[in-house]
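Not every chain of the complex is shown here; the ones you see sit where they belong.
By letter and in written order, the chains are A, B and C; residue numbering begins at 1 in each of them.
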């Protein structure tokens, strides 16, 4: 079977040979910024915006990618083009950028970029199985005991690959339920974000989500806010606390792969009446229309075929 | 010229071919724990203790290395043996362990270790040039504006490779002086640690260093405390603040490669009279005796030869 | 069957008739301070110290008990005497004081004690079944996501009955394991206390427990520290964090009913090798000698008889 092609610092290589030195700062220091988008019907979603945010991450981390955003876009489109033929007609794929500061020599100053950045761009098949059932049944949202890294330590808006804190927090949530999805709190106990997504609730018809003062400014998060505005659903960005989630009518997560993942339990309690709520459904429907593809249906088709 | 050999998950490979998949959790998530020790006169320093701490990191991060600490020690000794012949008689080397949770598949649950951990063990030539001059002239210690990641987000005692926060903090310190060494504060404004070392001061004859409530429990830190005890120098672990460093008689860092790095300036002010102080010198002398090697002399010899 | 006698504000009444007005500040405001001790072999343990601490709580909460500590002691002894005959020879009992500010009238100033305090003193059969198995198998210690009430809100050393925060935190721990025992963190993420006990760990032969800056100054906690001193076990009161528990050799709780409850799991990880450790055993043994009764044996006898 033909392999996917991966771009690494100027070269296209088959996925199985996509390897980097163990002395790369990606491995040695987690010194990597990243973006992830996906295709809908084989068309990349908001790719320009993702690349624009990638360049914000470059700026703040002072990584020099040594190419312009336009070039980065062009390369990305080439990577996608090289792999489109490998996807089935109903399937879609991730498009991921990982860019590290390049080689890190032991004992050298890690803040100085010694040479070329390591640019990794790849696609991966969208495996939607983990979320397929959540569109109808909802998932279990759980707050871990650890707290999100505060902005004055590392701003969550720098989309990066130093993710150990998130992985450990997710593990804590999964102590409660192996299928739990984390709702990480910040050091003040306010709701921040999921390990890889943003969190919304609906209360008395109003859509609410934390401000970006303590979480990633997710592009999917912005889509949900934009769709709400278009649908006439009032939406606010504000401080939220576990009490808000526990007493909400609806709760859902947003992220690139699944768009919207409803949560019907929170820390063991039912959210609302324990079913996916009407505003969540309207937003998911509008999202499907926006991208021209039945989002839940695609995942459920994968489930059926698996 | 012959290459160093690196151990990666069961195989010895030449350094130039030491590569891992870009889909490894080391790259995708910074999900790697680590240890670094060095040789003194070609003999590894406190290797057992480093491996013991590595297994603490495994435990807390729930990474399964799939081998015992004894096996890990044996492999490490083999790696060192394979590379000893490549070192000059006056030179020494790093011994580094990086162990990730193994492959990370996009969209899969990152908290589940899907297969084998990726075990990377390598040596690297000790490049002591960055520190050679500091043994006599001292370095410039500078506090960055960002704060250390708090323990309730990710405990600093988990020696890990999700280091972006440290790299960015070090960059901030280097805005003040390109050769500055960071003194990172915690979220309360107390002194925590250097990006890769611990911090000590001497005030009125008493050696002081932060407790491990906000910093790595460095093995070199422990050596300094042990040597002080042996030399009859009173030593305390306590809360320290920038005021303490600004008014100290002596300041130094400890870390594996350089053992002790005196600081003679702090945020642009002289530390004491701006020279390396007597207690710092006594500790460095005792350390050299402990390891049977003139620590500063080795670095200065590298400098002379460079 | 004969009923236990309960003291309520000057009268002895049978337990089934021990009732207070729903307008009492105990019910209306949780405005109650409390002490709990137990008997060992029918002899009350440190009763004077408990009453002394009760009077500290009176002072800080400005509740006027309208009797001296000596009188309170005398009444307590009378309550015990009235109920001793109801205990089997191998059994023991709780001795509990609950004292509220008395009647609270809706709309009245709750800070003014309108009349007599409501003094409730009762014994209850020690049901040791919940802990019987933990002496040998250890319990599962789990950190909830909520944080202990900080001292600047309500000092944990005021032993009081406004305990909802503790109950909810315990519920969160039990989401992980229905038999979990909570390890509540403070707002800085440091280990504070269990919902009704203190926490200790052993690391490299040193016994450690948090200072009372964020937890109850438990009398059992003090017994453990005193026994350690007598046994020559080094003991320190210091900041502890989840990392310390996760990497400890031994962990246990202390509280009045069970004295010492070993924990052999922490957040799903084994503590040490997952068995009750030697220092825990020595302390429990010394405690049994101190009180002249096989503490674990008593619980296990209850278990056998149940």
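Heads up, the rule we're going with is that a contact is a pair of C-beta atoms (placed from the backbone, for glycine too) under 8 Å apart; a residue touches a chain by one contact, two chains touch by 3 or more.
All figures in this text were calculated on a predicted structure; none of them were measured in a lab.
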With 3 copies placed, total copies in this complex: 6
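In this section, only the chains that are shown with their structure count from here on.
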Copies chain C and chain B - interface residue numbers shared by over half, same or different: different
Chain B and chain C: spacing of chain centres that average the CA atoms, whole Å: 43
Chain centre separation (chain A, chain B; CA means) in Å: 32
Contacts with two or more other chains, residues of chain B listed in rising order: 60, 62, 150, 152-153, 158
Chain C residues touching chain A - in the complex, by the definition given at the top: 142-147, 172, 175-176, 185, 187, 189, 242, 267-268
Footprint of chain A on chain B - complex, ascending: 6, 8, 15, 18-24, 26-32, 36, 60-62, 94, 96, 98, 100, 105-111, 120, 122, 124, 126-128, 130, 146-150, 152-154, 158, 160-168, 170-171, 174, 187, 195, 257
Footprint of chain B on chain C - complex, ascending: 185, 188-190, 238-239, 241-243, 246-247, 269
